[in-house]
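The complex appears here without one of its protein chains, the remainder shown in place.
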Amino acid sequence: MEKLIIHKESCKSCRYCIENCPKGALYIKGDINEKGYPYVSVDHEKCTTCGICYNVCPDYVFEIQEREV
Amino acid sequence: MEKLIIHKESCKSCRYCIENCPKGALYIKGDINEKGYPYVSVDHEKCTTCGICYNVCPDYVFEIQEREV
Amino acid sequence: MLKKKPAACFVDNKYCPGCGHGIINRLVAEVLEEMGIYEESIGAIAVGCASLMPETFAVDCIQAQHGRAAAVAAGIKRCRPDKTVFTYQGDGDALAIGFSETMYSAIRNENITVIFVNNSNFGMTGGQMAPTTLENQKTTTTPRGRNIAETGDPLNVINMMKDLNTAYIARGSLTNNANIMKTKKYIRNAFEAQQNSEGFSFIEILSPCTTNWKMDPIKAMEHIEKNVTPVYELGVFVERGEKNA
Amino acid sequence: MLKKKPAACFVDNKYCPGCGHGIINRLVAEVLEEMGIYEESIGAIAVGCASLMPETFAVDCIQAQHGRAAAVAAGIKRCRPDKTVFTYQGDGDALAIGFSETMYSAIRNENITVIFVNNSNFGMTGGQMAPTTLENQKTTTTPRGRNIAETGDPLNVINMMKDLNTAYIARGSLTNNANIMKTKKYIRNAFEAQQNSEGFSFIEILSPCTTNWKMDPIKAMEHIEKNVTPVYELGVFVERGEKNA
Amino acid sequence: MEKQLMKGNEAIAEAVVRAGCKFFAGYPITPQSEILEYLSWRLPEVGGNFVQSESELAGISMVYGAAAAGFRAMTSSSGPGYSLLQEGISYIASAELPCLIINVMRYGSGLGDIFVGQSDYWQAVKNGGHGDYRSIVYAPASVKEASDLVVFGFDKAEEYRNPVTLLSDASISQMMEPVELPEMQEHNPDKFEWSLKGKGEGKARSITSVMYFQEDYDNYIAAKYKNIEKNEQLWEEIETEDAEIILVSYGITSRICNEAVELAREEGIKVGLLRPISLYPYPVRAFQKQKNVKAYISVEMTALAQMAEDVALACKMKQPVYSLAGGMEIFEASDVCNKIKEVIDGKAKEVF
Amino acid sequence: MEKQLMKGNEAIAEAVVRAGCKFFAGYPITPQSEILEYLSWRLPEVGGNFVQSESELAGISMVYGAAAAGFRAMTSSSGPGYSLLQEGISYIASAELPCLIINVMRYGSGLGDIFVGQSDYWQAVKNGGHGDYRSIVYAPASVKEASDLVVFGFDKAEEYRNPVTLLSDASISQMMEPVELPEMQEHNPDKFEWSLKGKGEGKARSITSVMYFQEDYDNYIAAKYKNIEKNEQLWEEIETEDAEIILVSYGITSRICNEAVELAREEGIKVGLLRPISLYPYPVRAFQKQKNVKAYISVEMTALAQMAEDVALACKMKQPVYSLAGGMEIFEASDVCNKIKEVIDGKAKEVF
Amino acid sequence: MPNLIFAGFGGQGVLTAGLIVAKTGMDNGKNVTWIPSYGSEMRGGTANCNVKIDDGKISSPFVKQIDILVAMNVPSLAKFEPMVSSEGTIIANKSMVKDWDFRSDLKVVEVEATSIAEELNNPKGSNIVILGALAMSGQLFDKDVMEKGVEAFFASKGKNNPKNRECFLKGFECAIN
Partner (left out) sequence: MPNLIFAGFGGQGVLTAGLIVAKTGMDNGKNVTWIPSYGSEMRGGTANCNVKIDDGKISSPFVKQIDILVAMNVPSLAKFEPMVSSEGTIIANKSMVKDWDFRSDLKVVEVEATSIAEELNNPKGSNIVILGALAMSGQLFDKDVMEKGVEAFFASKGKNNPKNRECFLKGFECAIN
């Protein structure tokens, strides 16, 4: 299981998370979700699970979990 | 003509004028006006036409004029 | 010295014996007459004992809905900016049901003059609690005295208003000749501010409701001196856009 | 570190992309959940974009009339003093039509929590001027920018409220992670004040209305930083009955 | 229960308490203020909440909240204040909450007169507020009936989850009459599944217009009110069996009509009185069973003969409807008798 | 005048300006807000006053003041906001001031739906406010008619010194249609003796309920409205001459009925349309002149068939009245045709 | 059975006097109504109440034809005397009504209600004095019934003051027919 889960169907592409991620781990590929928005993706290598994206996202897109042991 | 005129029919007997007259010139005799109130009278000798009674009266009872020459 | 009831008070008023409304009616009439504007003034008169005024006060008047006098006045003034437009309101009217209209006239800095009679209860309807009712004061809806834990504190509207951008705000009283003269001066300043298009002017006047306080008029004035004035400080709070106090 | 959308946000919200309402909904949900009171909370939800909340927010809710949420909440709280009762309102709702209900809840120190979203316009109805609209801000009813000579100054409600006897008053913002965390703390303090029966708590939150501002969300947040925050100072203004600032 | 001499407003207020109502919020207005004044000390005595709200709007909003919480809740007002309640009543009806609204009618539009009147008939009966709803409306004709209808009103409000209006007037509310008060009862706000109390483990409740989730809403709401119309008609008949002229009148005016019936009967005129107790639903059935009637006269203290329309609809215009209307002065029985005679002599003009 | 494609709300707003109205105060609400938005720039352009008031209550109060000053003044709202205007309308009517009130109807009680509806019929027509007054009510069925009725409404308001209500709805107000706008006219607020302008040398004016000084007030006010009822009925008839079934419908719904008439006529069914333009006074005369009619169908976007009562009263219940009612979905012409057939086939149940 | 109006200045206790009479009626098995003047009608400082007592149903509580007028002052007489039916009765407070020219078709009973109450050290009792005069007039309840009525009323309020009885008796005694 990934440490950072993106519920991409909820994303409305506001870019707050991208703007606020201290690691530059987030980006928009261009694919469009069912709502019609180009949703956010993460570069798991860069992500430190700091939780900022979760905090600034208006649309409950992020979920942060420990890696499965 | 008197210097202080009392429109006694307007008096409602609140006694503000009596309380505030610096000369103690005002008093209630006990006679009742048409509205049913024991109205105010003046002792012209004491009155200096200072105007305070006019000022404190809620019912437009007083009128102050110069004595006719 | 000449003193004669002003022309606007053309017939005996209908207030109870010792009611402050009578004095205030006369002061407003005097100021309008002295300024030479009484024939071109328009009053928006509140529901409350204020509503007894138009019958005995010879100025063009409109009976506002309860609480809405300031909005009614603003409507008139915006249409007829060259006329002097004032409201005449009680504390229930201006601060309870009409709180929003009163405050928003101040917020918008409407170029009107609000004359606001604080007699710490609803006089006309038989002495219920008003926003201004003092702590522990008995009224017909606070028969055991106003309990501020349930009703909140007595409302000092000038405290809320004085930081807004308005022209003139003052609070006077009627307890003696000196206070009455001061109150008259405040009223005059307010109307002058309006004439100079400075914006919103507001005069609160502490006044006795002898009937519902169930007090002898002279006792009622003493009560104002002793108990009301300490809660509602007298003076000028805003003048010509400058905030004092 | 574990982060997961709170249970109350059980389904995607219906706000526009980048709308601050979504963040605030989540913060309220988190606080209620963390305090362990979300299952016994009751929300009085305003008319405005706020009204999109009940469908997606799993807390007992009532749709208040426009402007009256604080009075509705007071009615509930007085009947059910053991429940946590809050309002969720926009600036048009709480400060325009509902000015009196909002202020009187504060005046009476009702033991409720008011969550107040200041997005400086009427979002739901298409971006008309709100009391909070900034000077010169263009809205659909101030197409040439808000002219304060006609409309009055932008309304800083906390200035009016902070001298009243209330429990907790603060203003937060959503422009970055730090501000969001602070805002969350304010919300928590407010609910705690209610739990301690301290009385009225009020949280104003500066929030973007991307759609009606016609701004890209990130630009909208910048606009708040640059233009809105200077007018509506952030911070805690009243705490535990003590007035700060 | 012992008979007591009580003012209408006070008997109403005491009945409110006895109905188990624990929440009042409202604003003073003559001739209704004694309801507040009484409840201001009486409700706290029974552990209830009394709030003198800053306005009628705040009052009805608090009632809306309290009703949503499942409590028996009410407000009262008159004339202009009743107008200000209309938006709230529409919300309460649309959310299908029970509550009691009292309008102690005075006369006139605008500021009006604090004297007795019946000119808020349309407003109460045909919805002063917006949209498709009705309030169940009861009109008491005595202090005793006023207090009984308070309790009955709360029951009906809950049965139909709908606001109930008690349409009193200045005379019923201001006068004292002997009254036996209803029994004290308790009300449990948790007994309703729908009442706001925190969701607990269950699904969150949303008190809002049922329109948003009620399937086939139009038919649902039409059927709801049809049902009320079928079951809740209430009226009193006095000497109608053989009556050729039937007076239709409610509240204080019906008492005067009752006296007029007696006077007219003494003169051998076959007059009866049909007194609607429920104004909504209007007691249509009462009209349908009349056998000998040749004309109806709607007697009411309103210049615009507001109820006469409902009389015409109720009798399906099979008989002519006349009107004795006007609110500045309360009628005397002799006024009513004169009208009856005019009708008999063909001198009156029908309104329908 | 050139034809323009204009939104109903904007055509209304422009007509307001052209009628010489110089004062608007009101509060946003969908689907009415474009009236404000338009006037916010347009009124200042002609030296008028636009105020976005803090609430509907403040708005109607400012309008009351402006109207008392003799100015053409107006406000507009919808549903819940319209409820909040009722107290003020009652005051304005009782003071006999002219003004224009616009209600752009949406559907439902409570918060309701911003989609088109006609469920404020009772509120507009039978007085949402307290007391004995009426507002003259006009219901436009097109953008052009809406703008024409604005000007006509102001004229009538002044002629009778009475508020006039323009009862628009979301579709008329939100759609664009070609429109020729009325001519620009000026209004002189000093032309009225009664308008507030400072007493000057004369007697002071008092704008208040005329009840306080009008002798024989009850009869005066009854006669005033009788007179309006006599002179101001307005309606349109389409193919009614030989019609055996007459649809009665106003506003947007009447247009659908018009289409239904065409469809039904194609099938040889003798159907006509009676479209009330004035809802108060209700066009009773239009019903009285119908010769061949066997049934009326009241078609309206309200679940409770609010207008059907007036149809029954207007036809004196000589014909059965059926109803096609419901506000959640706008009718299609085929819905109306189906109803017509049900009536013909004896499958529909009359409501009166 | 009679229609009464009790009228006087606020403070003269006319509403209470009317109420005592109404309650006495009720306690004696009658139908009764009582209705006060209210609201700004009272602003002038005068008050009145209408009382009806009847064996049968009472329709309007408002009295338009007065059988018995209890008038505590001159303005009350000025206002209500014209409404008294011929052969009707006026009970007047002679302390305040000095030289009134009563209609000749009326029965008039006078009593110095204000002075008597003051003499008896019960200045608020003038309304009870006048009830004594009312009893003496023989137009309504006889003395015992009225006396019991007064006592029962104050008992029910928990305010039994022996001075009220004194006032009542003195009023009965001093009334001039």
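We call the chains A, B, C, D, E, F and G, going by the order they appear; numbering starts again at 1 in every chain.
The criterion applied here is as follows: a contact is a pair of C-beta atoms (placed from the backbone, for glycine too) under 8 Å apart; a residue touches a chain by one contact, two chains touch by 3 or more.
Please read all numbers here as calculations on a predicted model, not as lab measurements.
Peer 1: Consider the whole complex, including the chain that is not shown, and state which of F:I12, F:I136, F:I221 or F:I256 touches that chain.
Peer 2: Going through F:I12, F:I136, F:I221 or F:I256 one by one, F:I256 is the residue touching the chain not shown.
Peer 1: For the full complex, which residue in D:C16, D:I97 or D:I180 touches the chain that was left out?
Peer 2: Hidden-chain contact among the options goes to D:C16.
Peer 1: In the complete complex, which positions of chain F touch the hidden chain?
Peer 2: Within chain F, the residues touching the omitted chain are 3, 5, 30-31, 114, 171, 174-178, 252, 255-256, 258-259, 330-333.
Peer 1: Residues on chain A that touch the omitted chain in the whole complex?
Peer 2: Touch with the absent chain occurs at residues 12, 32, 35-36.
Quick note on the criterion: only the chains that are shown with their structure count from here on.
Peer 1: Using the average of all C-alpha atoms in each chain as its centre, how far is it in Å between chain E and chain F?
Peer 2: Spacing between the chain centres: roughly 28 Å.
Peer 1: Suppose each chain is reduced to the average of its Cα coordinates; what separation in Å results between chain A and chain G?
Peer 2: Each chain reduced to its C-alpha mean, chain A and chain G end up 86 Å apart.
Peer 1: State, to the nearest whole Å, the distance from the C-alpha centre of chain F to the C-alpha centre of chain G.
Peer 2: Each chain reduced to its C-alpha mean, chain F and chain G end up 55 Å apart.
Peer 1: Could you pull out the residues of chain B that touch at least 2 other chains?
Peer 2: Where chain B meets two or more other chains at a single residue, that happens at 12.
Peer 1: On chain D, where are the residues touching two or more other chains?
Peer 2: Expected reply: 63, 65, 99-100, 104, 131, 150-151.
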